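A protein chain is absent from this complex, but the other protein chains hold their places.
Labels run A and B following the written order; every chain starts at residue 1.
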Amino acid sequence: MIYAILRRFGQMLFVMFGISVIVFLIFFATPGADPAARIAGRNASPEVLEAVRHSFGFDQPLYVQYVKMMEKIFVTGDLTSFVNRGWRVVPAVMDSIPVTLSLVFGAAILWVVVSIIIGIVAAATRGSWLDKLLMALGLLGISMPVYWLGEVMNLITQSRYHDNWAFSWVPPLGYKNFSDDPKGWFLTLVIPWITLAILYIGIYGRVLRAAIIESMQEDYIRTARAKGLSETRILLRHALRTSLIAFVTLFGLDFGALVGGSALLTEVVFGLHGIGKLTYDALQNLDLPMIMATVMYASMFVVIANAVVDFVYILLDPRLRTS
Amino acid sequence: MILSVRDLRVSFRTNDGLVRAIDGVSFDLEESEILGVVGESGSGKTVSLLAVMGLITDPNAIIEGSIRYKGRELVGLPARELRRLRGNEIAMIFQDPMTALTPVYTIGWQIAEQIRAHQNISKSKAMARVEELLAEVNFPNPHEAMSRYPHQLSGGMRQRAVIAMALSCNPALLVADEPTTALDVTVQAGILDLVRKLRATHKSAVVFITHDMGVVSELADRVMVMYAGRVVERGSRMELFSDPRHPYTRALLGSIPPLTGEKPRRLPAIPGSPPSLLRLPQGCAFGPRCPVQYEPCVSGKPDLGASTHAAACFRVAQA
Partner (left out) sequence: MSNQAIAMPRKTRGPWAVAFAKLATDRAAVASLAVFLLIVLACLSAPLYAKWAGTDPFASTLDAVIQIDGVDVPVMEQSTEGLGLGYTPIGPTWRLGNYFLGADSQGRDVMARMLYGGLSSLLISGAATIFTLIIGTLAGLIAGYFGGITDTVLSRFLDVLWAFPIYLLAISLSIVTIAQGISIGPIEIESGSLWLPVIIIGIVYVPYVARPIRGQVLSLRHSEFVFAAINLGVPGWRILWRDILPNITTTLIVFVPLMMALNMLTESALSFLSIGVQPPAASWGTIIQDGQALLYTRPLVALVPGLAIAVSVMVLNVFGDGLRDALDPRSKVRLGRD
């Protein structure tokens, strides 16, 4: 098992390196414009351009530039924005990470719990109206653009029904630090959590339902029946447990991507200043240094999250431990 | 008498019509008796035993007739009652040991699960019993084997674990559906030995389904030959092998290469193939392939009769 984990870890490092190279190539080596001009932003004076050129090593070979970039982003952290003059980008990114993590973990817990319940209920009541309804709702969930759903939620909770007893507790858009105001932190995150979760509950409910139904056709389920076990026990202990493996794999793929995608959009819509919102603002201003930093950090997080999920997967499936 | 099956009929509603998987099967089983059930794929041998166990879950299945276990009628018994019997008094093992066990739990856990599903004993007592069982089925290191996962065991070992699991509650009846077909010959011999030994120690009756006449000749006390959903011949091992009466049985035995005597240039095969269960012939189902078919065979179905060595054949009845 240790070997399998170590191998996965090595793979993770390789991928991180690969991504850093791709980011580097995209930002520094895309043909079309002078990279210094891109980084320094529009209307940069010749001195600034020269300083940028020197600092990033554009007069030197590519691999030196790569090393300098990595240095600035990860080691010294003195990558500065040129749009907001002198604003040190890396600390800003670090500050935004807890916000994103709060959003993402809370949504993940919600979506995993609810989708497991839905998957089990749909599989157990297979073919019934409940099953069909759940699957249709799931389909709707994955078809809606997340930012649009967020807007709709806002429309309902902040505006149209805000004074209604159901939603009057919803605070204005924004984030409250957990350490300052735990209750506020929770309340500001509830609607965003639900928004993000709705998307994924759809697919995960469907996937789990399909996996459970498939498991129930397997030989070992027939053996379990021959043993005289109750259908409930067979469903939960044998079929579900084996189906969770597929569930976890998918979860792994999506959880990481969540950060770079749906979470980003959700933060924008709900005014949560996580790494996504930071990226969005930088996009509006074409603030390249900020984007480089957010993309790098977010990608690294995703890669690590994927690897962690794989570790969990190795722990869950005994067949993988000894291979 | 442990098991008494009378006129069991199982049909399935399908898009193409009604499939008669079993069309009037009757047999008896005594305590500690080994009954060998022989037939080709599609003869209904597996379905009849699945019906006995109450394991037919297809909602399109129609089960009629009578299955009496220790005098108690099983057809129509509520699911909860059947569950109490399954695994407890009637156990079944299946053909493919590779996929028979849940991959994510150790074999110790799975065997203990069966015990604790039927008996109110503590986990540690159950585990102790598991170790005993694994020793009985000749696991070299039972204590260590308990914490192994199925994928860590060979096919033969997995089948032994399955057998141990099936015997864990001391069932009065054990049904084995081709348990050695997926195993190679040397391993097969070990499993057959095991079944014999266990019949002696546990006193369970065994129904052993197979298509291999060699296995039947070694193991069975009594034999039942099935074809197209019906029993075509029944008798003791001696009777069947020394005096096969039904043409099908004779053809099956004839296709085994002889150990002594002249070596045949070709092994006689039965011409044709088994009929589709959707479109069974009006008369005897074996008729079209039978070397001695004559007029009565086309119009009516022969009865098995009540004698201990019986064959469902008009030629035999007339003799």
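Everything below uses one rule, namely that a residue touches a chain if its C-beta (ideal position, glycine included) is under 8 Å from a C-beta of that chain, and two chains touch if they have at least 3 such contacts.
Model, not experiment: these values are computed from the prediction.
Although one chain is omitted from the display, it touches the following shown chains in the full assembly: A. Touch with the chain that is not drawn comes from one residue among A:Ile221, A:Leu235 or A:Val259, which is A:Val259. Looking at chain A, the residues touching the absent chain are 14-15, 18-19, 22-23, 26-27, 30-33, 38, 139-140, 142-149, 151-152, 154-155, 158-159, 199-200, 203, 207, 250, 253-254, 256-262, 264-265, 268, 279-280, 283-284, 286, 288, 291, 295, 298-299, 302-303, 306.
Here is the rule we go by: only the chains that are shown with their structure count from here on.
Every residue of chain A that touches chain B in the complex is listed here, in rising order: 218-220, 222-230, 233, 237-238, 241-242, 245, 316-319, 322.
On the chain B side of its complex with chain A, the touching residues are 53, 55, 57, 83-88, 91-94, 96, 99-105, 113-114, 117-118, 149, 151-152, 162, 165-166.
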